[in-house]
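Apart from one protein chain that is not included, each protein chain of the complex appears where it belongs.
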């Protein structure tokens, strides 16, 4: 039997706007048990009046969803709203001095033109916030007061190829990346669409938005190029499969010169040596390996004499792909342990 | 190498009203390959203008769904409509001398009061057609021109207990039947309800309408009693589980005297000796055993000295529980092989 | 922002014998994050030499499985072994003054004859430990040094009917209970049996051991009667369905007199008023509602004028049905918050 140290902690008050969707529910679950946080309000327009427990009994949370009316009672606000809605709410929250983490695509893209092309919405040039991918922008996040949380597909792809683009001079020139990513159906949100029903999706796989998915410019931006004027050929085929959670990405990268698989693995390990939630694995990863965790698993599966490399990544789309990464960003902003509430 | 006999066949023309739901699609599949039938029109209001192949590519059927406007061009009409709609259409079809098989609950119940209680609809006392359960009413079906096709749960339950009620004087007195039946989610129809989405139903089971399901009076009627004045205690708990097709029923029957399990099996085998689609099995049955077949598997699993008997039945809800049984009824009405197009 | 109190905690050292199965892995997950526990050794014969992370990457636990050789280094031992093995190991652990929680069926039954009938093993009459169902035996558990953790099906059934049997004089006389319970496939253990493969179990349901399941005497014992000389008719039909985790039980109880559904609900609420992990719910429960939680949800779904009652319960078979309940028992034995590490 051992006696632990005495612990003293400060609790920040947190509220969620858009708390009734799947990402909102995961945020609720994580924040309820986060040791340095006190979850205060759950805002959700369509479910206003219902309790979180009614919609998600596994949460066992009696808080009542309320319509958001501009309240600023909390220290920190997470926004998990449909694309376009955060654009309206964030300015006032920042004005009131709040810390903001937005899970939508509204503030991710620096290029207004690309935002308009891929999201079919206009936005002003200053509607950009620090891109909350801790493994790439840790210091920026530490210094920020407002974070745009990455997209789920984007997370699984950027983390899978970043070391080749950002980590090393030697392989900087990729000629092409082909990405095929399968997402769990929860990625489409809490939805009543016929094509997402159990009867349609059990035993099924379906590709969609091939070459046109809105995470494309986000990925290109993070890799130092752009969707409209890319420095390499990029093809992205998103799919949904017969699973609720998870994203499994196969990343085929064509380098401009041959690479030894062990050299690549070494590069990745070095690149992510301080990243608590990236695991560079020697053996194949699976969706199940990261299920209900905040990890991104990366396995360099294959490399050929012609410079072709196959990288496999796995994340839980609702955690590292959404709510988990959002909490990780909050931890970094607050200067507390990056893994707090996430292990 | 053998040479088969020369075959000559007559083809009946058939149309489906309500062809775009799951039962309608199964009817389409079965009738397209039925050797004595020519599938003519597919009527479906909400999908009018689309082809069957657009909605169900596996059918590979280029017919275009049309809104039904009172046409009577075919010999036989199958109706696979939401409850209440067939009540409006059937009289004119019968007036025009057509053969009709209705898959809804509209014409199943003789008791207008029970119909109103369980379906929340009024109907006239003569809105009753021959109950199309071939294993019980083969001769009536043979002589009929209009058939009310049984409900899916009802089929799995009635076939599972009928021999004890209708087959033998000895065990005629059942004191109680408790039924728990798990259905595939396709039983809820081609639907966009959130609670039937993959994200909600994967890894899930949900009971509903406990004690109040509309198949209750249908079951009681077939067993020679009634829901309002039952001659034994009847409890029915329907569930949906994480599967698309199938119904698995556990039937706990309390007899008024002990029964040897082998005697019961013998009774069932005798009762169903001429039923090509009922298999009384010595070993446990599973949903998979009847998947995409018209069989109803029955296994007498347990019998105690106190007269308690456990019977397990399995059907495919879209076949023996809907489209398959409907085609079986058509075959009987036409005087052709009962199994034609169903093996 | 609020400042929390200073906290001081004592940590008990804990080891798991049989750590590589699904229950062992859940114990590992729970104990790794339990605030008052330090997880020390993971014993697992067949996986000796592998790390927990190799077998269960989601655990992210680098401990190496070791073969158990009689070590007694920890304060508390959890045993999650195949039936029969704990019988050999527990005496020495108790002799060494250790706290023991056994998840197998070895020490559950007081009747040696029933143990031999249902487990096909002999055991000595003193091989019985306190039955670890906190909602029934909280004080006994508090005082015990060795706990036999309940079976998964047994938990879902006993909790579902206990108030009717143990909670109130009025309805003490049940004439019959029919139970049908569907378990997730993880209940069969980490297994390579063909009949548990994805290809066989997807879209499937299968009943087994109808009337002969080994949890039968455990249930009867907890309800104050016995399997060999029962005071009421008891039928139990276990099933496995197409889900990994969860048990969903439909309990049909025939009382000797009519009961109002609201009276029963009141009785249940009163009976479980101090039970933090039992939720008596007014609306239907589902497997998903308790997924990855230690809750047992209970819904009184139906009651008739003839005294027939339908109760629906849901648990996660690996948590309230195994590892979660085991940790709950540990918490009670240690005198710490019953919910510690479980919310």
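To keep things simple, chains are lettered A, B and C as they appear, and every chain counts its residues starting from 1.
In this section, a contact is a pair of C-beta atoms (placed from the backbone, for glycine too) under 8 Å apart; a residue touches a chain by one contact, two chains touch by 3 or more.
As the structure is a prediction and not an experimental result, all values here were calculated from the model.
Looking at A:49, A:67 or A:211, the residue that reaches the missing chain in the full complex is A:211. The missing chain, though absent from the display, is touched by one residue of A:13, A:53 or A:180; that residue is A:180.
Among C:97, C:192 or C:335, the one in contact with the hidden chain is C:192. Where subunit C meets the missing chain, the touching residues are 22, 184-186, 188, 190-194, 196-203, 242-244. Panel shows subunit A; residues 176, 178, 180, 182, 184, 200, 202-208, 210-212, 233, 235, 237, 239, 241-246, 248, 250, 252, 254, 284, 286-288, 291, 301-302, 304, 306, 308, 310, 312, 314 of it touch the chain omitted from the view.
In the full complex, the hidden chain is touched by subunit B at residues 1-4, 6-13, 33, 38, 57-58, 60, 75, 202-203, 279, 281, 285-286, 288-293, 295, 297, 343.
Everything that follows uses one rule, which is that only the chains that are shown with their structure count from here on.
Computed from the mean C-alpha positions, the centre of subunit B lies at a distance of 39 Å from the centre of subunit C. One simple way to say how far apart two chains are is to compare their mean CA positions; for subunit A and subunit C this gives 36 Å. Looking at subunit C, one finds that residues 202-203, 286, 288, 291 touch two or more other chains.
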